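Note that this complex is displayed minus one protein chain, with the remaining chains in position.
As written, the chains take the letters A and B, and residue 1 is the first residue of each chain.
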Amino acid sequence: MTGLRLAGGGPVIPNYGKASACLKHNGWFCIGWVHQHWGDILQPALIQHIKLTVIAVGIGFAIAFALALVGFRWRFFNAPIGAVADSLYALPSIALFELLLPVTGITTTTILIPLVAYTLFVLYRNIVAGLDGVPADVLESARGMGLTRRQTFFRVELPLAVPTIMGGVRVATVSTIAIATIAADLIHYGLGAPIFDALGLPDIFRTELVVASALAILLALTADTLLAALQRALTPWTRIR
Amino acid sequence: MLTSLFVNALRFIPDNAHLLLQKTLELAELAFTALGISMLIALPLGLWLGHRHRGLFVALSVSSVGRALPSIALIGFFIAILGVGFWNIQIALVVIGLPPILTNTFFAIEGIDSDVVEAARGMGLTETQILTRVELPLGLPLIVAGIRIAAVFVIATATIAGLVGGGGLGDIIVNEAAYGLAGVLAAALCVSAVALLANALLGFAQRAASRRMAPSA
Partner (left out) sequence: MPTEAAELVFDEATKVYTGRDGAAVDHLSLTVPAGEICVLVGPSGGGKTTALKLVNRLIPLTSGDIRIDGRSILEHDLTELRRSIGYVIQQVGLFPHMTIEGNIGTVPKLLGRPRSWIKARSAELLELVGLDPSYAKRFPAQLSGGERQRVGLARALAANPPLMLMDEPFGAIDPIVRTRLQDEFLRLQHELRKTVVFVTHDIDEAIKVGDRIAILRQGGRLAQYDTPRRILDAPADDFVAEFVGRDRALKALALRTLGELELASPGSVDGLPRLSAETNLRDALSLLVDERRDALLVIDADGSPLGVATREDLLA
C-alpha cells in the first residue's frame, strides 16, 4: 500500500455490476467509466485544481512583484533575495508539503503555501530580469525628455518588461499545475487525487490514471496557450513583421 | 507541541543514521544515474542542434511539454506498464531530466554571437573545433544552469518515486505507520538537505564557469 491517505475519498473501484469488458481487463481508456464518473470525480478534481493554480499564481505573482520592486530599486537586496529564492526552489515539493502538514494541517493552505513559494521563486528573478532588460538609450531619452522616475517606470520600463514577465508567468503556471498533483498524496484535493487513488490499488487502475493525468497535462497546455495569447495582446509592438 | 514534533524529527536522524544514510544513497543512486543518462543524451543533441541552428521548435516544445508533465503521472504510467523497478523508474526520471538540459544547451550554443562564430570559421577552424573551442566554453554557464535545474527536478521526482515503491527516502515519507511522524519529517528534512546541497554545488560550478568567461568581473 502506498500513500498517506488522511482525508476521505478512497479509491473508486468500478464494480457496480456494470463492469464492462474494458474495465475487467483494466484497459487504458475505458470511455464508459469516464462518462460515468465525470461528474463525481473528474470534474470536481479539475475545478479544484484550477482554483489552486489561480490562487497560487495570483498570490505568488503579487508577492514576487512587490519583492522585485524592492530588489530592483535597492540593488543591495537583490543578490540576497535572489540567492534565497534560488536555493529554496531546489526543495522537493513533497518535502515542503510534508513539513507543513503538522503546522497548517489538512487544508488547502498546506497545498497553497509551497505552490505560492515556487511561483514566487521563479517570478522574482524573472521580473527583475525583465526590468533590467530595458535598453539604456530608451531610458536615457526618457530621462532627458523630462519624465519623472515614476512616469519612466510606469510608462516605459514596466511595459517593456512585460514580455519577459509574461514568459515567467507561463513557466510558473505550468509548473504549478504539475506540482499541485503531488500534494494529493497528503491531501485529497485536485487532479492529483484520482491519480494517487489509481496508483493506490494493487492493480494500478489504468483508466483513472490516464484520464486524470491527461486532464492535468491538457490543463497546463491550455493555460500556457491562453497566457501566450494574453502576452501577445498586451504587447502589440512585438506582433509586427 | 509543534516544536516537540520537529525536535523529535531531528532526534530521529542520529538515532537512525544507518537507515537514513542507506535510503539517501538509494535516492542519490536513482537521481544521479538518471541525471547522467539525461546529460549523455541531451548534451550532444543540444550541442549539435544549437551549432547547426536547427530544431528551435523542437527545443521549445520539449521544454514546455516537459514542464507540463506531472511527475507522479509519469512515474505512475511507467510503473503501470513496466512495474516497479530501478530501470523502469529511470525511464521516467530521464524523461523529466532531459528537457531542461536539452533546452538550455540548445539556447546556450545557438545564442552565441554569430560574429564570433564567423570569425572563428574565417580563421580556418573546423566545425568541430568551433564547437569545442569557441561555442562550448562561451555557452558553459547556461549549460551548467540547465544541468542544475535538471538535478533539482530529478531529485524531487526520485523522491516521489519512493511514494509508489521506488525506494530511497520516499519510502520513509509514505510510511508513517512504520516510522512515525518524526521519521517522516526527518526523511523530508534529509531529502531537502540533499537537494539544497546539489543545488549549491552546481550553483558554484555555474558561477565558476561564468567567471572564467569574464575574468575581469
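Following the convention adopted for this analysis, a contact is a pair of C-beta atoms (placed from the backbone, for glycine too) under 8 Å apart; a residue touches a chain by one contact, two chains touch by 3 or more.
Here the structure is a predicted model, which is why all the values come from computation and not from measurement.
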{"item": "Left-out chain, listing which of the shown chains it touches", "value": "A"}
{"item": "Hidden partner chain, touching residue among A:Leu67, A:Leu100, A:Val122 or A:Ala142", "value": "A:Ala142"}
{"item": "Residues from subunit A at the interface with the omitted partner, ascending", "value": "135, 137-148, 151, 156, 159-160, 235-237, 240-241"}
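By our rule, only the chains that are shown with their structure count from here on.
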{"item": "For subunit A paired with subunit B, centre-to-centre distance based on mean C-alpha positions, whole Å", "value": "20"}
{"item": "Residues of subunit B that touch subunit A when the two form their complex", "value": "2, 5-6, 64-65, 67-73, 76-77, 79-80, 152, 155-156, 159-160, 163-165, 170, 173-174, 176, 181, 184-185, 188-189, 191-192, 195-196, 198-200, 203"}
{"item": "Sites on subunit A touched by subunit B in the complex", "value": "2-4, 86-87, 89-95, 98-99, 102-103, 171, 174-175, 177-179, 181-182, 185, 191-192, 195-196, 198-199, 204, 206, 209-210, 212-213, 216-217, 220-221, 224"}
